[in-house]
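As you look at this complex, bear in mind that one protein chain is not there, while each of the others sits in place.
Moving on, here comes chain A:
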Amino acid sequence: MVLDPTRHADPARWGLVPDVDVRDFFPEEDPVLASAVKSASRGQWREAADVMAPTWGDWDRRARVTESLAREGARSDEWLNNWRDERPDRDLAVLDAASWVRVAKEILGDSEEQDHVDGFHRVLRRAERAARHAAELAPQDPTPWWTMIQIAGGLSFDQSRFAEIWHELLVRAPQHRAAHEDALEYWAGQSSEVMLDFAANAGPALVLRAAFLLEDDDPVIWRTSLVADAMEQLLAADDLSNDDRGYLILALYDHNRFTDAIEQFRALGGRADGAPWKRYEDPKGTFLEYRVNSCRKAKL
């Protein structure tokens, strides 16, 4: 019994939630937002409008609410059409553009088939028109420009065109986190060197994301001093997002810092619903695999 290797890997021994409590889907935690999404799914738009309106000025929150509602917008557009018929305003325009992007992404999925790629591009061009319209209605709002950055990545805009969009975003919200993450995706499709430079300027959390995007081409990327420094900075920071913790775990794991990785898993609890897990085919399975291997390899 003493020699049973699975004993060492038992999550309870490390103060981790049991495997069965790990899930890759969690309902929206914000009750107001959750209720707005629900009523939108029934074709009603007013609650969504009431959640969107007060986000004006808090651009990171606006991005989060937009993301959540746009997911519903990709599922059905009845509520968006009703909204448009009754009171077309700047919040609707922002959500409309974000929903088109979401539709485009789901048409593509992970497919490389020509029909899917063509559909992806067509809907992104539609989304671009919607985003331009939103930017006209709300000139101070960075949110449509964030949407444009996603579109630029999908349509592989040339770098001068991207630079214009990026400039429009920066003058409105220089710290916009979601836009930085999507800009990283744009650069990933252009040049890995520029992407790394961009990440190095944008902060440690972005550096780890860049490392993740580059690891297939450059397996030793996690061991570079840039990434190692970013890892230390994040470890020292308090108040990390779940996504940041996810990427941090990958970095710690690559550096054989299993005890530190377990600590991050403890903070994540059962939430395998964020990045980078959701980028794998089996998010929960990947999460659990990293977790059990960290436990097995960690020293007591």
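Quick note on the criterion: contacts are C-beta pairs under 8 Å (C-beta built on N, C-alpha and C of every residue); 3 or more make two chains touch, one makes a residue touch a chain; residues count from 1.
Throughout what follows, contacts and distances are computed from a predicted model.
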item	value
Candidate names "ATP-binding protein", "Zn-dependent protease", "Acyl carrier protein" or "Sarcosine oxidase subunit gamma"; UniProt protein name, chain not shown	"Zn-dependent protease"
Sole contact to the chain not displayed, among A:111, A:191, A:241 or A:256	A:111
Hidden-chain contact residue, picked from the options A:95, A:123 or A:195	A:123
Absent chain, residues of chain A that touch it	73-77, 103, 105-111, 113, 115-116, 118-120, 122-123
